[in-house]
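Apart from one protein chain that is not included, each protein chain of the complex appears where it belongs.
Letters A and B mark the chains in the order given here, with residues in each chain numbered from 1 onward.
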Amino acid sequence: MSSDKAKTPTFQESAKAYLDNTQLRRNIGHATHTIRDKREQAVGEMPDWEELREAGSNIKQRVMRHLDKYLVQLEKSVQQAGGVVHWAKDGKEANRIILDLVQQKQVEEVVKVKSITTDEIELNKALAKEGIQALETDLAELIVQLAEDEPSHILVPAIHKNRAEIRELFKEKLNQDELSDRPEDLAEAARLYLRKKFLSAKVGISGGNFAVAETGTISVVESEGNGRMCTTLPDTLITVMGLEKIIPTWRDFEVFMQLLPRSATAERMNPYNSFWTGVTDGDGPQEFHLVLLDNGRTNVLADEVGRQTLNCIRCSACLNVCPVYERTGGHAYNSVYPGPIGAILTPQLKGLEDEGAASLPYASSLCGACYEVCPVKINIPEVLVHLRGKIVDEKKRNGGIKQKTNQEHIGMKLMARAFKKRSRYERAQKLARIGQGLFVKDGSISNLPGELAGWTAMRDLKPIPEQTFREWWRQRDE
Amino acid sequence: MSDSREKILQRVRSALENVPESESPGDVDVSRAYRQEGTLTGDELVTLFAKRVGEYKATVKRIKEEDLQSAVSVSCREQEVEKLVVPPGFSKNWLPDWIQPLNDDPGEPLSNQQLDASDGVVTTCALAVAQTGTIVLDAGEGQGRRVLTLLPDYHLCIVREDQIVELVPEAFVHFEQSVRDDGPPITFISGPSATSDIELNRVEGVHGPRRLEVLIIS
Partner (left out) sequence: MKLSLFITCFNDTLFPETGKATVHLLERLGHTVEFPLEQTCCGQMHYNTGYHEEAIPLVQKFVDVFGDAEAIVAPSASCVAMVHEFYHKVAERSGDSRLREQVEKLVPRVFELSQFLVDELGVEDVGAYYPHRVTYHPTCHSLRMLEVGDAPLKLLRNVRGIDLIELPMAEECCGFGGTFAVKNADTSMAMLGDKIRHIKDTEAEVCIAADNSCLMHIGGALQRQRGGVKTVHLAEILASTETSS
């Protein structure tokens, strides 16, 4: 996460505007429903899907509980295979390390494979400041970069753009006079433009989906082939990876390489998977650097309930089934990681003092659809509620007068008090029944004050009936 | 920088204070109840592989080994391939006479420009996975270094029937020892390159060979 101290807007504030964006609603609604159905089909083919999920979850748990040992083992394996390992405490340090490496090669342009981790640390910006252009080679990332925009989905970052917009963008930025808006033609234009870049690039930067501690092997999972280009053609390859991406052994790939493609793009296998181990003479980059990134991950690790968040293999299945994400899109989360996983990862990485980040655990109705599809069984609803608990605890500790006079806080305290004692509870029921009189019109409540106004803005509320259940019961007993 | 290494490891260790000292990684149970081996054999297995690769819009043909040279000839004519990249160790007997081979020699490797200007590449493979229609390359004999199958626009791949396994775990078992020992680069290819970014239409061919053809020999 960038270390800028500017206040991020809350989800609630941002969502409103995006909900009104009809093109976004149409695009994302269509896209998520399409991928959702395809995923179900791909998963439905697998009689051992639940067993694979269990294994994936167990393997990740094993890694997280012994992450220090695996990190040390990974470092040794990569070094033995001819690679260099760097450690970065935060994004700033990672960017400095990468900048140094790139400057040593004296180039002004590097080619990049899509990596959300590099978005997280804002690598491109850091390089650009020193006059180095990091060219995105993933088609959607290229679109987002040319448009000077931000990605809105983990897997399909340009999902918020339609083909007409993309055509205009390519015509302008890639100097294409005539260009149709057919997807094939748009892809061809991008291919030709990028090919020149690939062939002349001296430095490639990638992320890594998995890193094997046992052998030092890194993998890149992709569809287009730009990953292969960036990790094969340049002389120097730099891979930036969160330290949670480790898997113990080469064999463990058999689990994740089944879970990821079906969960992400709903395919039995995605077109290209590259597995490289350090440096190979006469084949590909002769210099390989692995940058291991913390940037808050150790904070997530320290939280026993939150730790499972690090299982994430970035498939985006949770985004595609989330009824909130489907309607607000990714930008409403104001974070590199949107959707259900973003709602738990971002607050833990950024810290709960950030108001925007602290609003994310509430950006959910706790429906649980995400947990159902998570290939590594992250219990997202459990972590959401856990984080809400931490947020409230934090507010109570440091919120001062503002917290003590907060409507919700007062309401919760009063209700908790009432619920603790039957006589108080019954009195509260009667008081509410009397007090509602102010608000009941023609047998319905349509206008509530304060924080409850959100309800009646769009819904009626049934008044409290004349007799509670327990009053009926008592009467019945007599 | 090694200072960062120590700081990070320290943070990791204190984050894991609740994990008992006595616990080793192996103590964390990993349930492996998923399928590890397939049940299909013989013709069923080959048929499944051919079907799955075909679904990715690759061209698939099943032939006898003795017909291989003429099959390569037919395919190259169909694809208008004359300048064909040939990896070291690829059997020259399988190449038709009229082809212009661009031999990639370890001593004299082809330049990227030459590869880019070629019409295609022919290789064998290390293994194939039927369930997912995947071809696996490990840069071995007859396959060559990775760039050979990346820059040319057409990839003709020879797969022997006995190289086909059914399930993904069987593929990873196969390479376990060689990855531990030599760490060769391994590439899984499951169809031609594709993208589905723009309005989720699957568009074939962005980078990498846009045409993939598989000849399965018995």
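Quick notes on this one:
Keep in mind that, in the parts below, contacts are C-beta pairs under 8 Å (C-beta built on N, C-alpha and C of every residue); 3 or more make two chains touch, one makes a residue touch a chain.
Just so we're clear, the structure is a prediction, and the values are computed from it rather than from any experiment.
In terms of the touch definition stated at the top, the absent chain reaches A within the entire complex. Only one of A:12, A:41, A:104 or A:200 touches the chain withheld from this view, namely A:12. In the complete complex, the hidden chain is touched by one of A:76, A:402 or A:422, namely A:422. Here one chain is not drawn; of A:96, A:441 or A:470, the residue touching it is A:470.
Where chain A meets the chain that is not shown, the touching residues are 11-12, 15-16, 19, 323-324, 327-328, 361-369, 371-372, 382, 385, 387-393, 408, 412-413, 415-416, 418-420, 422, 425, 429, 432, 444, 446, 451-452, 454-455, 457-462, 464-465, 467-474.
Operating definition for what follows: only the chains that are shown with their structure count from here on.
Centre-to-centre spacing of chain A and chain B amounts to 30 Å, using the average Cα coordinate of each chain.
Interface residues of chain B, counted against chain A in their complex, comprise 1-2, 4-5, 7-9, 11-16, 18-19, 23-25, 28-36, 52, 56, 106, 109, 112-113, 116, 129, 131-134, 139, 145-147, 150, 168-169, 171-173, 175-176, 179-180, 183-201, 203, 205-208. The residues of chain A lying in touch with chain B in their complex are 27, 30-31, 34-35, 47-48, 51-52, 54-55, 58-59, 61-63, 65-72, 81, 86-89, 93, 97, 137, 139-140, 143, 156-159, 161-163, 166, 183-184, 186-187, 190-191, 194-195, 198-199, 214-217, 223-226, 228-229, 232-233, 243, 248, 250-251, 253-255, 257-258, 261, 265, 267-278, 280, 282-284, 292, 294, 298-299, 301-302, 304.
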